[in-house]
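A single protein chain has been omitted; all remaining protein chains appear in their positions.
As written, the chains take the letters A and B, and residue 1 is the first residue of each chain.
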Amino acid sequence: MSPAERSQRWRASLLWAWALSVVVFMYLPALCLLLASSTASRYFIFPITRWGFDWWEKTFDSIQIRELFKTSISIALIVTVIAVVIGFFGALAFARYDWKGRSLYQKLVLLPIFFPQSVLGLALLLWFNAIGLPLSWKSAVFAHLVWIVPVVTLVISIQVYSFDPALEEAAFDLGATRWQVMKEVTLPVLFPGLFSGALFAFLLSWGNFPLSLFTTGADTTVPEYLYAKMVAGYTPGVPVLGTVSTITAAVLLLGGYGLITLRRRARLK
Amino acid sequence: MTTRSPVIDLRQITKRFGNFTAVHSIDLSIGEGEFFTIVGPSGSGKTTVLRMLAGLESPTGGDILLRGQRINDVPANRRPTCMVFQSLALFPHRTVGQNIEFPLKIRDVAPEERRKRALQLMAQLRLPESYYGKNVTKCSGGERQRVALARALAYNPDILFFDEPLSAIDYKLRKTLEKELKDIHRETGKTFIYITHSLEEAMVMSDRIGVMRQGRLVQVGTPNEIYTAPNSKFVSEFIGDVNIVPVRLVNGNTLQSDELGAQFVAPPMPSGFAAGHLVVRPESLRIIERREDAENALRGKLYNEYALGSRIQYQVRVGEQVFIVERLRQQALGKQRDSDVLIGWNTADSILVGD
Partner (left out) sequence: MAEISAHETVSGQLPAAKPAAWRLGPGRANAVPIILFLLIGFAAPLLAVIGYSFMPPRTFGLWQTPTLENYVSVFTGTSYISFLWSLGLGAATVLLLAVICYPVAYGLARVFGRWSTLLTLLFTIPLFVSENVRIYGWILFFIKNGVLLGTFKAWFGVEPESWLFTQGIIVLGMVYVYLPFMLFPMTLGVSMVPKETRDAAFDLGATRWQVFKEVDLPLSMPGIVIGFLLSFVLAVGAIAEAKVLGGQKVIPITHDIEIAFTYSQNWPLGSALAVLLMLVVGALVLLVLRRFDLDTILGRR
């Protein structure tokens, strides 16, 4: 091995070591939650002396928790559907077509992403109050959408950027109607982007706290419940639900991307 | 040309990427001040050879010598060599002047001195002085070429490398730039090592050409040697339109083509030759009146004709095979498609090659 190659390899291993330490840093809290959820005692003391999964059972037997899950999942599903539809058209305007005012449009659409969510939640609270809209999980759906639609638009746009408009023109030229072009060419080609967008929408809604806090009214989502419990003092139910959230996100995301990769490979064969 | 002392010596240079061997044990010597071109199809390993010469890639095996000194481990920024990249790799955040001055700035040359040198180079490369403060991304393709070359010359290297810099340029401008490059080579007296996938481009500029195929150097020679005496079917096809007939030796100097069911007289052949390909260039193939007009003849049908400017190309079908014949425009054939024609060539105008 030449000295140049050796120093290159040395640099690469340093980078790897650094990146892996950052990964560990990112997952350290999740690990702590997992540890705390698998202790049998009422309080968390490390190193753990009595292991057990009693708290998992207790948490999932609770009717209240099931209600929370129902609320959170309903909100997330509705947000996903609406966000992907609006985001799809928004992304076409963002990246597919050239039109006057597009550059301004791009920046304005991204503005909500850059906005502090707690302030956005309060602003929505004021707005709902001003127009007399009662607060419930439905108003939370709207609030989530304000932040999630721009994110989804951005995610789909990245896919749209790599979309060759000539494909649509070719289909159109071959006699397809606008609707057929959409159904036969645009949607299938952009599918990976739409799928990522949907995944993002679901997960971001599922994990959202600052927007829910001010807009759910009497209904409660999982993150809100966790926050209330956390502030009130230690309950082993919190680590259990925290671990469940992390694992759900990991499974959905890794599974989703695995699916996309498999689909792509299958098509290339 | 042979009296030149070698500036670069490659000794059994090999490069592997994982399990893939990109370059197989190449031996090559390039003379001081030579314009040497490596030609090959994409994936033949020519870019890898160039990157190893530049120091951007290090060889897995073998040695690179610069005037007799082993330079395998000298990094690119310490070699007296410089490369003009395929993408040109101009710095988009810099002006024309700043791009050309980059290597001087790196060496801490004083600003006035840098500017003087940059303007000199711009004049030499026929870039107007007003371009000094121009944004490089606003320059045309040809201007960008010249800026890239000026930047490389500003480094004042002993050897310049070119990685297909003209491949993205339209035909007419490319022809102009090819000639300009050869003029710059003459003016500077530096060694130029150029790679391209176009043998035509290589022929115009080079003192010598090396042809690469699948990581191996298959033939090295002057443009004339490569053109008149290709040593394989691969090299002969690489030059452009050519007629190739698979043949085997049947006795003494008689060649048999099984596909055409015909026999030809063999030109001088490599020792131990048993089977291979007979190569006849389109300009050596003639349309004749009687069989006796040429030493070898075939009967076929006129399929199509193409005007090539000063010449006309005819396609003649013999059985399944299509032969290409070229004539001057003044000697146009004036025959209908599908009419019978007789084609022929003299044995001295044909070449026998292996695969």
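Everything that follows uses one rule, which is that a residue touches a chain if its C-beta (ideal position, glycine included) is under 8 Å from a C-beta of that chain, and two chains touch if they have at least 3 such contacts.
Every value quoted in this text rests on a predicted model; they were computed, and no experiment measured them.
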Per the touch definition above, residue among A:S38, A:T59, A:T80 or A:S157 touching the missing chain: A:S157
Sole residue of B:R70, B:R107 or B:R186 that reaches the chain not shown, by the stated touch rule: B:R107
Chain B residues touching the omitted chain (full complex): 54-56, 75-78, 81-83, 85-87, 89-93, 102-103, 106-107, 151-152, 155
Where the missing chain touches chain A, by residue: 11-12, 14-16, 18-19, 22-23, 25-33, 35-36, 44-47, 85-87, 89-90, 92-93, 95-99, 101-103, 105-120, 122-127, 129-130, 142-143, 145-146, 149-150, 153, 157-158, 161-162, 175, 203-204, 206-210, 222-223, 226-227, 230, 238-239, 241-242, 245-246, 249-250, 252-254, 257
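Note that only the chains that are shown with their structure count from here on.
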Whole-Å gap separating chain A and chain B, where each centre is the average of the chain's CA atoms: 54
Chain B to chain A touching residues, read off their complex: 55, 58-59, 72-73, 75
Residue ranges of chain A touching chain B (in the complex, touch as defined): 2-5
